[in-house]
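Here the complex is missing one protein chain, while the rest keep their positions.
The letters A, B and C name the chains in turn, as written, and every chain counts its residues from 1.
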Amino acid sequence: MSVTDKSSGNIPGSINLATIRKKLAGTRGREYWKGLEQVAETPEFDEFLHAEFPRLAAMWDRKIDRRTLLKLMGGSVAFAAAGLAGCSRPIGVIVPYVNMPEGEIPGKPMYFATSLTLGGHARGVIAESYTGRPTFVEGNQEHPASLGAIDSYAQASVEQLYDPDRAQVATYRTIPGTWSAFIEQMGFQAAKMKASGGDGFAILTQSITSPSLLAEIRQVQKRFPKARWYRYQPVGREGVDAGAKLAFGERVNTVYHFDKADVIVSLDADFLGLMPGHLAYARQFADGRRQKPGKPIKMNRLYVIAGTPTITGASADHVLPVPSAKIDAVARSLAARLGIGAAGGTTEAQAHWLDAVVEDLKKHYGRAVVVPGDVQPPAVHALAHAINARLGAVGGTVTYTEPLEPDGAGSLKDLTDAIDHNEINRLLVLGGNPVYDAPADLDFAGHYARVEERIYWSHYPNETAYMSYWHVPAAHELESWGDALAYDGTVSLTQPLIAPLYHGHSAYEVLRVVSGANADTDYDVVRGYWRQHYRRYASNGEAFDAFWKRSVQRGLIDNSALPAKTPHLRDDLASRLPQPLFRQRRGLYLQFRPDDSIFDGRFANSAWLQELPRRLTKITWDNVVMLSPRTAERLGIDNKELVVLGYHGREVTGPAWIMPGQPDNAVTVQLGYGRKRAGRLGTGVGFDVYPLRRADAMWFDDGLTLMKTGKRVFLATTQYHQTMEGRGLLRTATLDHFRDHPHWVDEGYPGKPPKLHESLYPEPAEKPPLEYRWAMNIDLSTCIGCEACVIACQAENNIQSVGKEEVLAGHEMHWLRIDRYYSGNMEDPETYFQPVPCMQCENAPCEYVCPVEASVHAEGLNAQVYNRCIGTRDCSQNCPYKVRRFNWFRYQTGRPTSTPVAAENPDVSVRQRGIMEKCTYCIQRINEAKIAADKTDRRIPDGMVETACQRACPTQAISFGDLNTSHSKINQVKDSPLDYEMLAEINTRPRTSYLGGLTNPNPALAKKDKNA
Amino acid sequence: MPQVFRPRANAIARVLIIFAVLFVAIWGAVLWGYYQTPYVGFTGKAPYQPVPFSHKHHVGALGIGCRYCHNGVTKSEFAGIPPTHTCMTCHSQLWTNAPMLQPVRQSLETDTPIRWVRVTKLPDYVYFNHSVHVKNGVPCQACHGRVDKMPLVWKVHGFRMRFCIACHLNPGPHLRPENAVYAMGWKPKIDPKLLAAKLMKHYHIKTAHLTDCYVCHR
Amino acid sequence: MSERGRYGLMAAFADADTLVEASRAAHKKGYRKMDAYTPMPIEGLGELLGCGEREKAKVSWLALAGGVFGGCCAYALQYTSTTLGWYFLSGGKPANSWPDFIIITFEMTVLFATFGAVFGMFWLNGFPKLYHPVFNVERFSRASSDEFFLCIEDRDERFDIEKTREFLEQFKPIEIVEVPK
Partner (left out) sequence: MNPAADKKSPLMPPDLDLTALSDRLVGIVTTNKTPRSWMYAMAFFIFLTMVYLFSISWVFKTGVGLFGLNIPVAWEFPIASCIWWIGIAHAGTLISGVLLLTRQNWRPAIARFAEAMAMFAIIFAGAYPLIHLGRPWFFYWLMPYPNTQGLWPNWKSPLIWDFFAITSYLLYTTCFLYLDLLPDFGTMRDRAKHRISRIFYGIMALGWRNSAKHWARFDRANMILAAISAPIVVSVTGTISLDLAVTIVPGYHFTIFPAYFVAGALYSGFATVIVIAVPFRKMFGLEDLITPRHIDYIAKVMLGFVLVVDYSYMCEIWTAFYSGAPYYYGVYHNRWFEYYAPVYWTTYFLNIVVPQAMWFKGVRRSVAAMFVIALIADLGMWMERYFIVVTSTNRDYMPSAWLAKLPTGWDFAVLLGSIGGFCMLMLLFIRVLPLISLHDMRKLIIRKKGNVETTE
């Protein structure tokens, strides 16, 4: 981390461009960065041995030296020394540039603003690059969809970039071919197509918001008038569009502004977890809940009508568990209470609940908002629009813009129908993995097989690739140019940090080649597009180069967010609403959800994401069948028991998971598992639920049957005990309680640490006073449990993944874990999250038990010196917070789960087998800052050092800083009456403290008294 | 008869005991000595280089400054090895077809880097930062010795932890005024003790936490 | 009679009582340079044969010396290595956490006391002494199991081969032999 770069925030644009042009021109990427490595030739070997014993390492890998070593061991040391001092032993090779790129300083990282997309929607990131080797991405503060935060998917992109299982070369019928051969053959066929006007040619894409790529597609359609374009996204938002059409008669893009909202009602919407813009939404939501020093005590209130437990539900003040299928009815009743349409059927309890909610909504006219979930049918969305209009939300808490994606693409169903009518003989699949993730009833694989010419472009040699003729490896987003729209329409630019490692090519190139146009590089295409269209956004009379440089530097095009518009709500909406769904239920409800970690299956081969505990279940490396406790009881199903899901004659078997807060009779399963060709890691993990999915019921349906098998399986969870045993570890209270008892965090909990004189030793034992006293605080009111910090920590600190077996053995390595506790009843419990990093105790119990001073106090922190550790593990035994992690085996290399060496952070040691490791407050960042400050003889300004977890956090729940800097942010936070230290009574004096969690329940529904 | 040994056995026994004691002592001494040998520290011996670049000539005779080639030293943890282009700035004019420089020219033509043999290397778990040292008045010479006297460069110090610690405990004597950091063989004009104290103040160096593990290990 | 001369005159007895009696008499008669050899320690013999309390006390003193040496070194090492030079802060304890140093100090005291006692005893007994004239006596092998020997040495100024033999005869030993050097 270079602080100078970050603080001034300047990311030298032209210089980078120069570098990048060079890179693009450069030879094969791999050698490129490898050649720049300023370490010996085989990094993994070095990292392994050097962590162990430098000289041994230097000797061990060469014959002659192995002999010497044996002599040394054999005992004739003097002889060895005398006899061999003569022969010089090269320590290694050092390889400089031939021509150093401008502005490159070997050993210093560079930062590039770029953006990564998920489901077509862009999140702006800043990518860190060490001598041309991307190692880390973090949020781009200037990007509206990121605001400096990042989600786990984006964080793992670095690992994905170096994934050795990525497609390495273009293949024809799975036989390695060449790019040039591909160009040749495509050119030939394009010529043929030209004659037929592209008859029978079709393109299947995922949702695309990229202006330049859309332009390219239009180009193709212009060149081949008969060519067709289809679009399929397993985690699609058809309901949203249809709902808008229903409500307004036109498609719109809905943008929420939770910072303006006092009352929020979520209709099955996981807007903190994974809606487009969820990072921004999380920030807005958290700002509404955070108690600012000196400001009046107030916070927003969140009601969630949840089809299945999500982190949004966990952060809510009131949750109403309702099967997704019945939320339609609930929504109607809610609307009816506001005078819109007719009520749907609701139970007594629900009715009472709704009355209270509606009261609250009415009370906050103009400051309330209703958020429909992406998985909900059009009717719910339409009603939500109507309700928002009725609540005066439009223009305030909700705004509408033009849709991000244009119309004009057919659905997957249209495609399969077309194939049935033999209208398609040439299909180009741009990304996605339809053979795996298409709804089963469409039998895409079967149809795909019937197409004569199948061309596929993607990252992995996956299920679809296996069925395709031509498979062209895709260039990763960190390897190619591009653009995409953020949730609010902001144009975000993607720039490569490295030449494609595996002969990857961009979608532009493929599209052009397939359509027989000249294969320009993605750089030319994207830049060319914006040269034509930049004037709309350029400040008047700005030259394109200046505009381009500015935009690429910032990773986005300034004020390109789509303007708000006010679509006209249909007056006869109520009458147009379709019949309520599921009047009477057959069997159980089946609900699909994208997975917390691997989304729709595209991240299945990422060890980081697979091992990232699922947000609520804390399960790794598996998906489960979620049942409510009552349902499980009724069906006599045991936790972790294999159950057979029967639906429309298809059957799928998976382990049951009894999920507190799951609505009764609703069974939730996660997409993306049971891959057949995902790669070494993803293949065969979990069970595939796409066979149960139908085009007419993408998200939920009834008619599910559940069958016991009696067989139980092992699920690798990272938390086995779910309640807090009444210990005051995590402290929460209601807002009202806080008003009456400002110091509630200390009341009724085990007390403060003992007085100084009670200790045998003079306290605090300190060397001459420290210049900096680093400390952390975590706000439990705003932590939403999204786990972005966990994976950010993993990426920053070279933490290894270990695989399912090791997690089962209790050997997981995450330095930062998020504890999840339940309280209340099983049906709708309160869910609490508590991130637990190292507490950096001042009286650290782990330190004095270490026999070799591997765990000592350094710079006021609780240091773990890896190269000194011999692995007695007494420190972990004596750590009351159990935040230490041990390398039980050789995890760092040679295992499929090992982090790719190139992705590892050169500023942090890679830990060897047999040593203890733990959170260091990102000491490498602190040291960089200290060095930078020391060179100019000034103190580190407040906020210059950000830990990886702090930076990643979407809600800014984590504050970090120096206690010696007066008025530093951390000092302000720690002055809050809510501040408390975990286990203070055992006198460990932690530097990490917490802000007691606050909730704001509705008095009218006085059940949820969160006062622990 | 119960007599098992001859009279001389007593003498022998005593001698053996003395030897045993000496053996242990000597063995310890040998081990200790071994760790000081240049063999273990890689010191004193210049490894063969693809291009016989002579610091003696370039620094000593021509007086080219360290930073001309190692320009990362003030900015980065890594002092930097000059790219081929830096060599060619002069050698495109001078000695343009000296056979000695063939590898350099070839490197430029074929765009393949020169593979120098490493002389000094610290273990991967030691995070040494050149820039902070030179900015605080630690001269190149303190670690790398009189490079201006080395035809091919060799290592002068074993770079053991003790070596680092010794200086981190008491940097004063090693420091130089800012203008002399890159000089070779510089001698203080005033009393070294005075100078040390002055420079410690000048560079704001506080040693209290300079030996904390986290300074070098992460 | 070997060419190396004579070490002394040795008498073997069947039981301990006679041996004690004989040695007492010999001592009264003024013999000083003599030694008794018995399969097991016998109270009082030591005093008679010039290995009295003062002699035994030496062992104790050596043990004490060893203990003191060990203890001091141990504490000194711990104290200096934590307070002088550079040290680490550990668990918020001060550099000289004396209560933590006690145990090692104690262990070392005990260990070196042991060494003092054992090696001191070896040293005082002149071990190793693999060769000794007394072993030249055939019968002497029984000294380590069931017979008791008294040996009056040649170097005693009162020693006179005839008189001494007569003197020993009166205790009716099993056998009297001259011990060659």
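Note that in this section contacts are C-beta pairs under 8 Å (C-beta built on N, C-alpha and C of every residue); 3 or more make two chains touch, one makes a residue touch a chain.
Keep in mind it's a predicted model, so treat the numbers as computed, not measured.
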item: Residue touching the undisplayed chain, where the options are A:E771, A:D874, A:D942 or A:D979; value: A:D874
item: Contact residue for the chain not shown (choose from B:V51, B:I165 or B:L210); value: B:I165
item: Touching the absent chain when the full complex is considered, from C:R6, C:R32, C:H132 or C:R165; value: C:H132
item: Chain A, residues in touch with the chain not shown (by the definition above); value: 52, 719-721, 723-727, 729, 750, 806, 809-811, 817, 819-821, 834, 836, 845, 848-853, 856, 868-874, 876-878, 880-882, 884-890, 912-916, 983, 986, 988
item: Missing-chain contacts mapped onto chain C; value: 16-17, 20, 35-46, 48-51, 55-60, 63, 77-78, 81-82, 85-86, 88, 90-91, 93, 97, 100-101, 103-104, 106-108, 110-111, 113-115, 117-118, 120-122, 124-132, 134-135, 140-146
item: Hidden partner chain, residues of chain B it touches; value: 2, 4-5, 10, 32, 35, 160-162, 165
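Keep this in mind: only the chains that are shown with their structure count from here on.
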item: Distance between chain centroids, defined by C-alpha means - chain B, chain C (Å); value: 58
item: For chain A paired with chain B, centre-to-centre distance based on mean C-alpha positions, whole Å; value: 45
item: Interchain centroid distance [CA atoms averaged], chain A/chain C, Å; value: 80
item: Shared-contact residues (touching 2 or more other chains) in chain A; value: 767, 856-858
item: For chain B, residues contacting two or more additional chains; value: 213
item: Touch list for chain B against partner chain C, complex; value: 1-10, 13-14, 17, 165, 169, 211, 213
item: Chain C - residues contacting chain B, complex; value: 85-86, 88, 128-131, 135-138, 140-141
item: In the complex with chain A, residue positions of chain B that touch it; value: 30-31, 33-34, 37-40, 42, 45-48, 72, 75-78, 80-85, 107-108, 111-125, 127, 129, 131-132, 135-136, 203-204, 206, 208-209, 212-215, 217-218
